[in-house]
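Note that this complex is displayed minus one protein chain, with the remaining chains in position.
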C-alpha cells in the first residue's frame, strides 16, 4: 500500500472518502491553487523510505562513524562541558506532556510547563545572584548579543566593550548581531596573568559605553576579578555584563550578581544538557530588576485563576515580536524550553549541596591535572591566573599534532588554541570534570610527558 | 552525611524528629522486637555504595563482558526468538503509570492497566482462535504445566501425554510441577519427518489421559498436524494442548483453536519482549470457554460503574490463591503484567497485516537459509517436515565446535542440540528471522560450507 | 457547572481500529518470497479475525491515554501492605536496557555470556550475605514459585531420608500463596492458629509437630508487620522432630541489615526482588522470587546452578538430586540486573538505613493514627501496621469505603481485608522512600475521612467521586463474565 505509512493514520479508503466529503475528486485538486507550472513534476531526490528497523541500523551506522575516545579520556571544553546527567533527567524529559507540547499559550492546560519555567527562572536567579531571568534563549553566544542590546536599551550609548578573553565564537556572533544597528563594538585587553585588565577597561569606558562585557571564567579558563570590573563599569555608568559558559562554576564561584554584575548571560549547557555536537543548548539571561521590561524572550509570571488558585502564565508579552513586531525587544519566538527543563531537573536533582560538591570536584580534578602537568619539564602555562576546571598548557610542539598523537592512545587531550588563534600553535586548552577519573588524568599527563 | 541517600527522602533532622514523634529515642529501638541475639552485629558483606555515575560504569562493564556477534549474524532460537521491537513499545512501557503500578486491585485508579489486559486477553484469543485467555503467566514451560493441571481439573484422568518433540526444558518443568500431585506423565514418539506421530498418540491415549500435549512448531522447528492430533485426542476424550513458543508463527499458521486444539499455551516472548538472557518472559494460556472457571492466574472482565460507565475489573477471583488458598487453581500471584503490555503494544503496532507480513518474512528467510544450506554438500536435514523459521541441520562434525569456530567469524550459528541430546552431536538448530539480512544468511551458509 | 471533561473515554483497540491502517513497516523482503519450502495451504491462515489495524500515532495515543487512568508510585504514596511499593530507581531501568543485557539470547554459549553469569553470581552471593543463607537459586519467577521450589526441596530432603512426610503447617495469617504452593508440592496443608499477639501459637505448634510434619511456612515479620519473636523456639521444635522451617521472606524489607533469616534457624526461604529490591511491579509483574537455602538443602536446588570453573562461570545441569527445573532458561534476568544495581547503589550501610527508614515511617504513621483508628494488635510494628474499621462500626462506613474515599484525597489505598485474622483490615506499608510531608498528607486524609464518616457517611460510602471511573459492579462482572471483546453483531 504505497500511501499508507506508519505515521499517517488515514487508510486509502478513509482518504478517498474524506476527499469526496471535502468536495474534491482527485488528490491533485487539493493543490489547484498552486499554479500548474509551479507544480513539481518529478519525485523528490531524497533517500528512503526506510522501515524503522533499517532506519535505526542506518543511524547507528552514522553514529558509529564518530570515532571518539572513551568519555573518561576526553578533556575537551572551550564552551561546551562534559558532565554526568543523572538518569532521572532524561526519564522525565521523555514524558510526552513535556517534550511534545507547544509554547504554553494556553495556561489552563500548560501548567506543567509554566510552573517548570517559573522554577527555572528562579533557579537561574539564585545561581547568578540576580533579580530576574527569562525562560531561555537559543545558546550562549546569541544570548550575549541580546544582553548587549538590552543594556543599550536601558542606557543608550550605542557602544559596548568586549574583553579580548571572550570566547572567539561569542565575539564573532556579537559582531554579527550588532553589525547593522549602529552599535560600536570595541575590545579591551588583558593582564599578564590571563585575566581582563581593569585599567584598560576603565580607559575604554571613559569614551562611554552601555556595557562592559567580560567572560568568567574566561575562554582561557581564568577566573576574573568581577568586583574590580564592576566598579570600573559602575563608575563610567555602564552595565557590567558577565558572560558565562560553564554554569557548574557557579557552584563554587561567588554569584556575579553579588559582586556587582548587572547582567549575567551565557550558556547553561553544562547543567545536564547533552553535548550533542553543539546543540540544542541553553542560552540564559539574568539581570537586575531594572531590566524587566527590556528583557528579550519569554517570561513566566505568577497569576491567580477565577477560583483564586495560584497558577502561572506567559507575561509582559508586550515586549515580544508577536505584539510589538519590529519594535520588539528581540525577534526570538521558539526558544530552548526543553533544555531549560533539562537544566531545571538537573539542578533540582543535584540540589544545593550537590551543585557545590560537584563544582569543588571539578576544580580539584582540574587542579590535580594542572599540578601533574606542571611536573612535566618543558611545559608552560601562559595564563597563571586562578582557574575553575579549564586551563591552557603550552606544549613543546604543535598542540594539533599532539591531539592527533594522543588520539591514537585513546585520549582526546583538549582543544588546540590554533583553531582560533593561529599564533598560539603550541597551546592546548585542557578541561577536566567529574567525568575524568584520576587514572585518565594521570595517563594524560604521562602521555603528554612522552611527546 | 552517611544516612542521607538519594533514594531516601528523609534528612537527618527529619529522621530524628520523626523518631521522637513515634516515641523512640534511638533508631535501634525500632527493632527492639527482634531478640537481641538475632540482631546483626557487623555490616553486610555486599559491595557499594556507588554513585549513579559509577554504578552505570560498573554495569556497562558487566554488559560489555557479554561478547556476542552482531545481532544480524545471530541464528539462535530454541525457545526464545529474536524480533525487532518497534521504538514506541519501550517508549510507552516507560510511562511510570504502567511500569510502577501494582496489580490493579483498585479498578477506579487502574483502568489503564485493566483495559490493556482486557485487550491482551482478546488479542491472544484472536491469535490462537480460542474463547478465553488469562492475564499472563510466568513463562512458557510453567504455563504448560499449569495448562496440563487445568485440563485435568476439567476432566480428571490423572494422566497426560507429552510429545517427545517438546522443548526439553518444558518437558522437564512439567515433570517438576506434576511430580507430587499424583499425575502420570508419559511421552509418545514422532514420525520420520520429525513431527509427532498421531498413531503413537492414539495408542497412548487408549489408556486414558486428560490431555495430549504437542508443541507447534515443535522444538526441532517442524510444523505439526494439529487437526489429526486433535481428532485423536477428541476421540479418546482427552484435551489437545498445543504448546507454542514462537508466537510470530501465528501470523502464518492456522489458529490451533480453529484446528481443534482445546488449549493453546506457551511462551509469547517473541511478541516484542526483550531476550534479556531468558527473562522476564510472557507465559500465555488460552482455552475454550468450558475452562473458564478452571483457569489459573488473573482474569480481567468488563463491568459497569455506578454511573453506567464501562470499565474493567479483576474477576472470577474465587479461583485464586488469596481466596481459595490450597484449593486455588494455581499458586500464581504476581504474573508478567508488563510483558503482557509489551506484547499488546507490539501486536497493536504491527497490526493484522504487519503480523502476517512478518510471519511470511520469517518463513521466507528461514526457507532461503535452508535452501542455501541444502546446496552445501555433506549436510543433512534429519527433520524434513515443513517448518516456520527454525530447522535442524546435521553438520559433518561437532555442532558445538562449529558454533565456536563460526563465532570467531562473528557469527552465532545456532543452538547445538547436544546441549539437550548428547546423541545429536552434529545437529544444529538454526533460526532465521527478520533480524537476519540476506547477506548474513549467505555468510552463514558459506562459512558452514567451509567447515 | 460541569466537572468532567467531555471527551469520550478511549475505546478498545478493536474499536479504534480502522481497516487498512498500519503501525509498522517491515524492511523489504530481501530473499525469494516463495521457494520449494513453501508452506502448504492447509497449514496457513488467511486472516487474524478482529485483529486491530492502527497507525503508529493511533497506538501511541491509545496507550498514552490509558496510562493517564492509572495511579503510580511516582505520583504519590502507594501504601499497599505486604507489597512494598517503593520508588523504582530510573537508573535501574536504564541498565536493564543496555544492549549487552537486553539483547542477550538465553541460548548464548556460556563463554560469550560471562558478564551476565557474573552478575547473577554476584547477586546470589549478595543475597546470601543479606539473608545469612548458604546458597541461592534465582530461577523462580516470583514469590509463589519460590515457595513452590522451596517446599519441593523440603520434600526432596525428606524423601532422601526415606519419608517425604505429609503435612505442611501454615499460620492462619499467612498469604494465600503459601497453602497453594504447599499443595502444588503434594502436601496436605494444616493451619496453625495465631496467638493473642498475632504470632504463631508456639504451644499449639509444639503439640502438633510430629513425624508427619514436613515443614512450617512462617512469614516473618508476619502479615501484621510483627516480628515472630519466638522464631528460634519454633525452629527448635521443628528441628527436634526432623521438620524444617520455611520462611516467607516477602517482608524482608523490614530487617535487611538488622537481622538475617539464616541466624533465626530458617532452613529455606524466598524473597521478592520486586518488593525489597525495588524491581518495578509493572501493573502485576514481572517479579522474581529467589530462594535461599542452608547447606542441607543445597543438593536439591533447581538445575542449572552457576559454578566457577577457573576464571569462567558455568551453568551446571548435572545435579542428580535437584528438584529439577521450575521454568525455562535462567530466571527473570532483567530483574536481576535491577536488583543488583539497587544493592550496589545502597551498599551495606544504605541497605541497613533502608530497613531502618521503612520501619521508622511505619511507626510514625502508626503513632499519628492509632488514637483515631483501631489497632487490632497492639504489638511493636516493623515495616507495616494493620488497622481496622472497628471504630467506624456505628457509622456504617466500612474498610472498603475508606479505601475508595482515599482516592478522592489523591492516594492509593492500603491493602484491605488482609490478613484474614483481622476483620476489616487496613494494612499500611509506607516503605522507606516516602517523605515526611507525604506521610503527613496521608494521615490528614485518614483523619478527614474519619470525620466525614461521622458527619456525612454517604459521602464516604459513595466514594470515589473524582476518579475517571467510579465503583464498579464486580458481582455482575463475575456472574456474567465478559473476558474479551467481541465484534458487535450489529456491525457484522
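Letters A, B and C mark the chains as written, and numbering starts fresh at 1 in each.
Note that contacts are C-beta pairs under 8 Å (C-beta built on N, C-alpha and C of every residue); 3 or more make two chains touch, one makes a residue touch a chain.
Quick caveat, the model's predicted, so the values are computed rather than measured.
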Open item on the list: Using the touch definition from the header, name the shown chains in contact with the chain that isn't displayed.
Closed with: A, B, C
- [ ] For the chain that's not shown, point to the residue among A:339, A:379, A:393 or A:444 touching it.
- [x] A:339
TODO: Kindly state which of the options A:152, A:246, A:434 or A:447 is in contact with the chain not pictured.
DONE: A:434
Task: Residue of A:73, A:125, A:209 or A:343 touching the missing chain in the full complex - done: A:125
Open item on the list: Could you pull out which residues of chain C are in touch with the chain that's been left out?
Closed with: 1-8, 16, 18, 55-58, 60-61, 64-65, 68, 72, 74-76, 87, 89-90, 408-411, 433, 435-437, 441, 445, 448, 459, 465-466
Task: Absent chain, residues of chain B that touch it - done: 1, 4-14, 49-54, 86-88, 91, 96
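Just so it is clear, only the chains that are shown with their structure count from here on.
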- [ ] Could you tell me which chain lies farthest from chain B when each chain's centre is the average position of its Cα atoms?
- [x] A
Open item on the list: Can you compute the centre-to-centre distance for chain A and chain C, using the mean CA position of each chain? Integer Å is fine.
Closed with: 46
Open item on the list: Suppose each chain is reduced to the average of its Cα coordinates; what separation in Å results between chain B and chain C?
Closed with: 19
Open item on the list: Where in chain B do residues touch two or more of the other chains?
Closed with: 52, 56, 86, 91, 94, 434
TODO: Could you list the positions in chain C whose residues touch two or more of the other chains?
DONE: 21-24, 26-27, 53-54, 56, 64, 89, 91, 93-94
